[in-house]
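The complex appears here minus one protein chain, its other protein chains still in place.
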Amino acid sequence: MNESQAALSLVTAEESAPRDARQELVDALAEGDLRFHQLPKEMSARRQAEVRRDALSKISGARLDSMGHYPFDDERVSRQNCENFLGAVQVPVGVIGPLRIRGEYVQDEELYVPLATTEGALVASTNRGCRALREAGGAVVRVDNVGITRAPVFRTSGVVETREFIQWLEVNTEEIRRRTEAGSRFLKLLDIRPQAMGTTVFLRFRFDSGDAMGMNMATIACDRVIEDFIEPQTGVECVSLSGNFCVDKKPSHVNFQEGRGKRLFAEVQLDKQILHKVLKTNARALVEVQYRKNLLGSIAAGSLGFNAHFANILAAFFLATGQDPAQVAESAVGVTTIEPRGPEGVIASVYLPDVPLAAVGGGTSLATQQEALALLGVQADSERPGHAVMRLAEILGASVLAGELSLLSALTSRDLARAHEKLGRSGAKS
Amino acid sequence: MNESQAALSLVTAEESAPRDARQELVDALAEGDLRFHQLPKEMSARRQAEVRRDALSKISGARLDSMGHYPFDDERVSRQNCENFLGAVQVPVGVIGPLRIRGEYVQDEELYVPLATTEGALVASTNRGCRALREAGGAVVRVDNVGITRAPVFRTSGVVETREFIQWLEVNTEEIRRRTEAGSRFLKLLDIRPQAMGTTVFLRFRFDSGDAMGMNMATIACDRVIEDFIEPQTGVECVSLSGNFCVDKKPSHVNFQEGRGKRLFAEVQLDKQILHKVLKTNARALVEVQYRKNLLGSIAAGSLGFNAHFANILAAFFLATGQDPAQVAESAVGVTTIEPRGPEGVIASVYLPDVPLAAVGGGTSLATQQEALALLGVQADSERPGHAVMRLAEILGASVLAGELSLLSALTSRDLARAHEKLGRSGAKS
Amino acid sequence: MNESQAALSLVTAEESAPRDARQELVDALAEGDLRFHQLPKEMSARRQAEVRRDALSKISGARLDSMGHYPFDDERVSRQNCENFLGAVQVPVGVIGPLRIRGEYVQDEELYVPLATTEGALVASTNRGCRALREAGGAVVRVDNVGITRAPVFRTSGVVETREFIQWLEVNTEEIRRRTEAGSRFLKLLDIRPQAMGTTVFLRFRFDSGDAMGMNMATIACDRVIEDFIEPQTGVECVSLSGNFCVDKKPSHVNFQEGRGKRLFAEVQLDKQILHKVLKTNARALVEVQYRKNLLGSIAAGSLGFNAHFANILAAFFLATGQDPAQVAESAVGVTTIEPRGPEGVIASVYLPDVPLAAVGGGTSLATQQEALALLGVQADSERPGHAVMRLAEILGASVLAGELSLLSALTSRDLARAHEKLGRSGAKS
Partner (left out) sequence: MNESQAALSLVTAEESAPRDARQELVDALAEGDLRFHQLPKEMSARRQAEVRRDALSKISGARLDSMGHYPFDDERVSRQNCENFLGAVQVPVGVIGPLRIRGEYVQDEELYVPLATTEGALVASTNRGCRALREAGGAVVRVDNVGITRAPVFRTSGVVETREFIQWLEVNTEEIRRRTEAGSRFLKLLDIRPQAMGTTVFLRFRFDSGDAMGMNMATIACDRVIEDFIEPQTGVECVSLSGNFCVDKKPSHVNFQEGRGKRLFAEVQLDKQILHKVLKTNARALVEVQYRKNLLGSIAAGSLGFNAHFANILAAFFLATGQDPAQVAESAVGVTTIEPRGPEGVIASVYLPDVPLAAVGGGTSLATQQEALALLGVQADSERPGHAVMRLAEILGASVLAGELSLLSALTSRDLARAHEKLGRSGAKS
């Protein structure tokens, strides 16, 4: 009896005598007679998850009951998001706000933003940043819709064929556009950037993908046009649909330079009062920490992150709103600036060139993540594709700015504390 | 009536007439009369979360019921992990395995590994990689305990003082060690690396932190020794406790070069049979994708990630086991290698120099994350500090290797498909 | 008597009594009564150089006679190329070739190439590479004329003004083109790439500059259009004509990605015989050194130079042909590839994305450098601007390829030596 027959007989048994049948499945998994993906398809996702957890408990001695609590549609999740479904992991969510934003998609609103994190003080600190932004009239935010990229890699016989290939592409761009856009009304080809060295050619396709993050749509569209058109017409072979010149989920200079997904700019001007009262700092100290830490420190480190902790806010926001947390790997690059402005005030900004985001698809469709998006007023509207995700991006930009300001201010407090002591006001946190 | 008085009067009201009092709090939050962190401290975490969710629903129109489902200890979470606590976000968990590992802390065991993800196919694909590793006798894994780093930044008057400062440090290293280690028996100072330019000096402290990730312990120890000893003795001022030469949660060359947290090596030798049967590929195709994508593609992109998708496995593993997902930003750098070995076989490896990990503290103490760690047999033992986290690191290394192998193999299938067509066997996936 | 009066009186003295007057000038320089740039303008360049050398000898005790030997037009040199002119430094020149090149500007010619170097073995080794290329039918070379870039940096009040500024530029590109091109018939504006963060905007102007390297022309054109048009029209202030986003004379990812000056591709296919007979190596060994050194080694080092020694050939070629040796700093980045091809053969290539070059202007007009260019058949023709420099670029590309092949082959000889010993043929260099 092979494995699939084993599963079949077990599920048949289950129908007649559920309790025993279930235990038999558990035993079969625990003893390795059945693999975890071989549970009978007729079984509900919830039941499968229970059987898997029981088997793992039997194997490891660990109890896995807490993972069984989840409010989402596990049939869909186990089909679309997560194979060998076991249950769910829970991440606490806190709220910051009101966060006042003056963007193009969020036009002077005050919003509450959910952050999922286990790092104590992150929510409280970012919330303090929100207060500073609010008292300053809000964060001014702008977002460029750079587009999602996918760069298949091709092999040529050498430089002569490479150049012919690139010339062919230029001539045939419109046909390639027509074909890549045929599969979805939400996918628009923006451009193709070739990059060659030796016998290797990368074609970096850049797409507008509406409210979706777009990686899957882009990959499918590339696959189709390569197989049906580029390869047959040119004879140049595609070695891999992803050639790492995309660049997905890895920090890179090409994304830093050219952007990917959304490119975020958020900025605020803070006067002496706000610096003093809300952020417990002053312009001079803040500018110095920015200079020695975010600029010189990152230069000394050879880092692509000229910022204090973009990653913290990104990860917490991504988790809460159903983004792909693996994309923190690319999104955490970028630059914070703080410059003197006005009498003892500053102008501060964050620049995040590489933030893939989605308002639909992937993790955004889960129950709790849907609630987070609803709270932000982010809801895809097929009449205005892309608007929802641009709104999301503006909110994220302002949130990251709040997080930077608060942490950088906190880092100056050593300085302030010391200054106060010298002034005989020791102990009195201003 | 100021804000805290408002909260007080409301909570007093709650005691006498809970239903109405609660609604009053909801209204006060919704109308901005009360801030979200100003709920009465006497209220339970669960009740506070309900009040916040209700207020946010009132403000935004969004329902936030699903966030109210969570199995963890919300009193502790709201105190230690997440302010302005609202509830939880759920991320689906799947399981891969058995994953056979031959390390120093996992000595030839077969384990089941939970991954939390919403990316369809990730669990199934990585599971295929586990099968390949298993059939090859297991992944050989080694981990270096590099240590956690924190690099405060100092300001000197110039190069002369800088050099005196660095010389003073060398002379006083033992005293600094004594002081930094005084706060915790689990913190050991490994070394201090100075880096100077202009009037700026970074001191990169490197610590062994036992089973904790260690960032907080390290920061506190640095703060104390700077304030009590370094500054008073040298007169050189610390501008910021973190100088971005640490480097925490940002991709960087200094971490790539020197490592941070744990440095992971995992490797396996795969023969022709396993490549063909399990991974549906062959040595030549796999080596070529590795070469053109992971090496040349990442070179072309100026990326620090010479790998296919470390970030995916890292993020899913981090979430499942309670690690800090923001540290995906630094951990996703590293190098995959695949080279021909034996007749039509390969030797494949992954190298991750910068992976902060914890077996205790932070998100590891949540209910579902505790279950995940228990499933892996990862349990801190104060008699053997650091062993649990080294075990966790070995499991992660093997998991990442499984993920790389499977995705890279999948990327070769275009090639295989085409080869099959040429051989007249189109449609038959080998 | 101020300094210029002092010089005047001295030169007057010289006219009447040359010998003494000259000594007086020497003494005045030596004693600091006169600065080295204050010699009388009426004096010939040669005489000024003598006086300066004599004064320096008097000051330092060093003799500087050899510097007095030079065959170039010192009047012009002291006016155009080198202030406080002392004489010349001599760098030995050797010749390699015949170097067979199959390009678009060098259409299957065999050329002799001068290299100026003091590094023993460099000429001999590169010459061996030429022989390999020759026996393989020549190096196939292609060059992209990327153009020279200059990126002034501007200050705006913030993100809103930044975006207006960039939009204004897009609308006014044609007028900017007209104005930048007005100063020289050899300067063509190719495009302007804006890059913004915070209150800072870089505009990366890219120009075709004919046969000149173009940096000066580009800078002057930018200065004019900024002062006359961009600043008055927009009110946005230019902080510096060079904003380091150009990037001139510094290694950078933006140049690696986008190219600068000329982008060079050179390639050759080498069969087993050539590898064995000329390069004393074999395909397997060569591919392995390429892999472990040029790829993995440079990855480990975080280097932008994925090559063995581009810089050596670049520096020697730049010196011989009057290029700016400071631009070695940017030109030495790039990628060598070597892949198996045919039975025990290889295909090898070099890729240099960032090579500013000139056939006219700067050091190309000196006597010896002119001879070197004449030897290469590189002569600017105003009827075909840019052709001469493209020819030069092709010759450089082939030279670099020759240098890479020979050194990489030499590095494999350890391996070969060992292999021979094992085969009992020790001592016999194959």
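For reference, chains read A, B and C in written order, and residue numbers begin at 1 within each chain.
In this section, a residue touches a chain if its C-beta (ideal position, glycine included) is under 8 Å from a C-beta of that chain, and two chains touch if they have at least 3 such contacts.
Given the structure is predicted, the values throughout are model-derived calculations rather than measurements.
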Hidden-chain contact residue, picked from the options C:E161, C:E288 or C:E344: C:E288
Given C:F202, C:F265 or C:Y351, the one touching the chain that is not displayed: C:F202
Residues of subunit B in contact with the chain not shown: 140-142, 158-160, 162-163, 195-200, 253-254, 256-258, 265-267, 269, 302, 335, 337, 339, 347, 349, 351
On subunit A, residues whose C-beta touches the chain left out of the figure: 253, 256-257, 295-296, 298-299, 302, 306, 335, 337
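FYI, only the chains that are shown with their structure count from here on.
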Contact pairs, highest-scoring chain pair: A-B
Approximate Å spacing (C-alpha centroids) for the pair subunit A, subunit B: 15
Subunit C: positions in contact with at least two other chains: 253, 256-257, 302, 335, 337
